[in-house]
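All protein chains but one are shown at their positions in the complex.
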C-alpha cells in the first residue's frame, strides 16, 4: 500500500537553501545523469515509455511516445523546449518547483536532451515570476560550472546548451506551438498542425515540448526505474502528482500524492473546508476544466477518472469555492480572463469571448433574461471545437459546466426582468 | 485534376499515380495528393465559404469559416475541420455545408461571430457589391442578429500609406494582407497588432506601408477594410464595366482588369494569369492610369502656324497634308529618321517600322529611347529577337531554375513581377539568386540573394572572372534550367553583352533580356531597329529583304540594304543637318543618353512630326503633332520580355482617339505608300503574313574595358530608374507618388570619409553640364562609387548631368 502522500518532486523542498547545487548534489541530485549518459538514448526513451509517464501540463500525452516521434538521423538539429509558462488559473505547481528545486528540472532537461539528441534546450518561463527566473538562471550557471552543461558533458561527448527564456505576459504561450512562435520572437499565436513540433518545431526542426513537472520527473525515473514509478498512481496514469489546493480550504498548498487521489482525501489532509462553510464548486485542473461540485468529491483525480466524470485532469489545480461564491460571477470573471488572453487569431475565440463577456456582465449586473442563457450556450457551442486551438474550448468550460450544475443561479439573476405586464405580449 | 464521372463504380475508377480518392458530399472524387479540401470541393462545384484562404498564400486556418465534417478510416473526426488547411487523403469522407448540419451550423456560427463587430456601413463601403463578407452573409448568415451588446469601434479609416486606407471596424482579421506582404512581397510593414478582441491590422508608428505591391492587399481584402485612396467613393462595382487588359508599363505584360464607366477608367485590378503575373500586379500597374485623362492631353492635330510660329489646332486633313508634304521634302533632301520610343504596341511599332522603310525609304529607325549601344543591338538582333516562351526563359522557368544571375538588372524597380517570381523561387528553396550590381538593394535581400558587387562599368570584367572569384555561381549556372537575366543598363556597360553571351555558352544557362518598357520587345520583333526588318531579318540579308518586299508588295530592291543609324546616330545626324526630318513617337528627350544632343537635334531638324498624348519637349519643336490613343483607347498587343504575345482588346470605345498605326497608315497614303495598318487587327494580320526570318547569327566581340581610377574628387556613377519616379505615365497620381522611395545618393562609408560627407548630410554630384545636390546615405557600395536614382524627384541624372551608369562624376560635400 502506497502512502497517501508520496513526495518525490517535492521531497527536497523542505531542505535549507534547497535551490543550490550543493543541496541538490548532497540529496542525490545529478546521480541519474551519469547513469543516463552511459545508456543508449533509445533506452531512455523506452524507459520513459515503460514508466507510463504522461504530460503534466494538462493534456496527459504519453511522454515517451512524444520523444519517440523525433526523427533520428535526419541531419537537422533537435530541440527540447520546457513549457514553464504556468498561467492556467488555479495552477501553481511548476513555479514553486522551479524556485525550490531548479536542478531537478535541469537534470531532467539534460537527460531528455540526450535521449532525443538535442544540443540546445530552452526553458520558457512566464515573465511574471522573476524570482523563479533568477533561481533557474543561477542553477544553469552552476550546472555549467560543474560540467553538467556545455561541451562534452561528464566526458560523454554529449554537448548541451540551456537558455532560460522569460516570456512577457500571454496565457496563450502555454499552448505549445504558440510558445514556439513566442520563443522565436513572434506573436504567441498557435501554429497550424500538422506539421507537429516533433517534425517541425523550434526553427522548423524536430522539437519536444514538455511541461516542467514532466521533465523534473525524469531523473527520478532514471534512478528508480519504470516499475518503481508505476508503484504510484493507477495503471494508465501512473506516478506521483502535485495537487495544488487553493481557495476556501483550511490549509491550501501543494500536496504531492499518487495519481488518482480524490478531493475528499486531499481535503482531509488539508484540514477540510475553511471555516466549515460547505463546498459549492471546484475545478479539477484549472479554469479550463469543466467545474465539479460536491458530488464529485470521490472522483479519482487522474486522466481517466476526471474525464469519465465529465471534466479533465488538466493541471490538478484544485480551486475550491464555498457556498458564498456566486457561480455566474465566477464564470464571468473567468470569461473576462479568456477574453483578455484570447490571442485573436481565430474568429470563434476572439469574437466569441468578446460576446460572452458582455452577456455575462449584463446578467451579473441584473440585466439578463432567460433567453441569454440559451444564447450563451449556443455561442459556446459555436466556439467549442470550432476554434483554432484549445483556448476556445477552455473558455466555454466554465460557462457550460456552470450552467449545467447551477442553471437556477443564472435564472435567478434574470428573475426581475422576466415579469411581463399583462397584455404586453398580446 | 479530373473529377470522377457521375456514377462511378469501384472497378471503373483508376486512381492515377500521385492521386487519392475521397468522397465529398457523397460524390467520389480523385484529387492530387496535397490538394486542400476547399479546392477539391471547388472543383466539384461546391464553394465552401472562406475569408483567410487564398490559393497563393500559405494556409492560415484563422477565420474558421470553411469548417466541414471529415471522416477518416470510417471514424468521424471529433471536431469540424478547416477545409482550407486539411489536405485530401485516400478514403476520406467529407461533408460540407450541403450535406452536414454540423458543418452548416458551424459556418453559420462563425458568420454570426464575424458580423457581431462588423459595422453596418455597406451602403457607403467601396466593397459593397463585390464583398465576400456581404455575399456570404446573405448566403450563409442569419437574417437578424442576436448580438445586443456593444460593438467594437475604432476611429474610421486611417491612411497606412498615401494610397491605402485601413478601416479597422470592417476588418475580419483574416490576415491576407499581412501574409501577402510578408510572404509574397517581402515587405512586412503591415502587421497584426494588439491581441484578442483588440487585435487589429496596423503599421509601425510613422512607418507607412511603403511597398511597391501594396495595392494587392486592397484587392485580396475580403471586406472593405483596405481601400484605395485613389478609388475611394468613386464608384459602385455594379456600375462599372470590366474589361480584360494588359499592363502598359513594364515588360512583364501583366494581365489586368480595367474597370470603367462613362468613358473613364476608375480602377485597375490584377488579372489572373498563372503563366505571367499569377494574381498580382505592382502599384504602378494598378494606380498609374490617369496620364490618359490628364488635362493637357492632345485631342486634335496641331500644325505649326507659319506666321506665329506656334502650334495651332488643325483638321486631320490639313495636318496630314502638311506632314506628308514636309516629310516627303525632308526624305528627298537628306532623309528622315524615326524614333519610336519603347511604349508602343506590336501593331503600332510595326506601322513605324514599315513606314520608315516604304514611306521614308530608310533604316534610320530605333525604338531605344534610352542609353543604347551597338553591342546591345548586335545581341538583341542575334539572340533575343528569336527567343519565345517555348525556347527561352519564362516566369515559370525562373521558378524552376537552380540559379538566376541578374546582370545590370534591378527586378523590383524595373520588372516587379519578375521580382515576385524570383522571390517565390528563392523562398521555395529551389533557386539561388545572384545580383551583379553595386549594392545590397532591398531586392537582393528579399530574393534571399547574393550580391556580386563591382564598380559600374566593370560588370563585364566581373563576368569574365566569375569562374575565378565565384566558382560556385558558375557551377550553379551550369545546372539545367539556370538563367541569366540582363537588364537595360547593360547597354551602358561596354562588353557586358559579350561577357554574358560567353558565360551562357560556357554554362549552358539561358539568357533573357528584360527591358524596362512594355514596348521594347515588340519593337525589336517588328524591326523598329536600324538593322532588322520584321521577324529578325537582317536588312543586309538580300534574301530576307526579298521576302519582305514580296510580302509587302513593294518593288524588289526598294528596301534600303544598309543598316541605318541608331538613336544617337539619328540625333547627331539631325543636329548637324545630315538628316532633314524626324518622326518621333512617345519619346521623352530627357530619357535619352544625351538630352542636350536631343534638344539640339530637335532644334536643328528641318521638319518634325510628333505622335503624342501630351505636350512634350518634342512637340515643342514639332511642325505637326498628331494625337494618338493611349493603351485603354485602343486594342493591340505587347510582346513581354519572355517573347509572349499579350493581346488586349479595346477598353474605352468611341473616344475618337486613333492608334499610331492608323495615323501612320493615313499619313503613308498621303505619301503614296500603303502600310495596310488601318487598325491594330489589320496591322497584326499584315505582320503575321511575314512570319519569322532566319537567324543571321551574331558576332559579339566587345572587349571589357580596362578600368582606370576616377581621379581626385571624382567617383564612378552608378544609376538606374526606380519604379516610382518621374516617369511620364505617372503624372496626376499623387497617391502613388507618395509611396516612392526616398531620393538619396548612396556611397560606401569609406567613400563618404574620402569626400568628407556626413551621414545624414548632403552631397553634390556634378559634371561640366550641371550639378545635383541631395541627401546622402552610406551603404555597401564599392569604394569610389556613388549611386543616384536616374529620374526621381529633383534628381534627373541625364538631363542635369548628361551622365549615365559608369560615368565619372565630381563629388563634394553639399549644403548641410
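By letter and in written order, the chains are A and B; residue numbering begins at 1 in each of them.
Going forward, a residue touches a chain if its C-beta (ideal position, glycine included) is under 8 Å from a C-beta of that chain, and two chains touch if they have at least 3 such contacts.
The definition used in the following text is that contacts and distances are computed from a predicted model.
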Which name from "Hydantoinase", "Sugar ABC transporter permease", "Cytochrome c domain-containing protein" or "NADH dehydrogenase" does UniProt give the chain that's left off?
-> "NADH dehydrogenase"
Any idea which chains on screen the missing one touches?
-> A, B
Per the whole complex, from A:62, A:150 or A:224 the residue touching the absent chain is A:224
Sole residue of A:67, A:114, A:303 or A:337 that reaches the chain not shown, by the stated touch rule = A:337
For the chain that's not shown, point to the residue among A:154, A:307, A:325 or A:411 touching it.
-> A:325
Full-complex contact with the absent chain, from A:58, A:89, A:201 or A:352 | A:89
On chain B, the omitted chain is touched by residues 187-195, 202-207, 759-760, 777-779
Of the residues in chain A, which ones touch the absent chain?
-> 2-8, 10-11, 13-14, 17-19, 39-40, 42-47, 50, 77, 86-92, 94-96, 99-100, 120, 126-135, 137-138, 163-171, 182-188, 203, 220, 222-228, 231-232, 240, 242-248, 251-257, 269-270, 287, 317, 319, 321, 325, 330, 333-334, 337, 340-341, 343
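In this text, only the chains that are shown with their structure count from here on.
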Per the C-alpha centroid definition, the whole-Å distance linking chain A and chain B comes out as 54
Tell me, which parts of chain B touch chain A in their complex?
-> 59-65, 67, 78-80, 85, 105-106, 109-110, 112-114, 116-117, 146-147, 149-150, 152, 172-173, 192, 194-199
Considering the complex alone, what residue numbers of chain A touch chain B?
-> 170, 187, 192, 339-348, 350-355, 358-359, 362, 375, 378-379, 381-382, 385-388
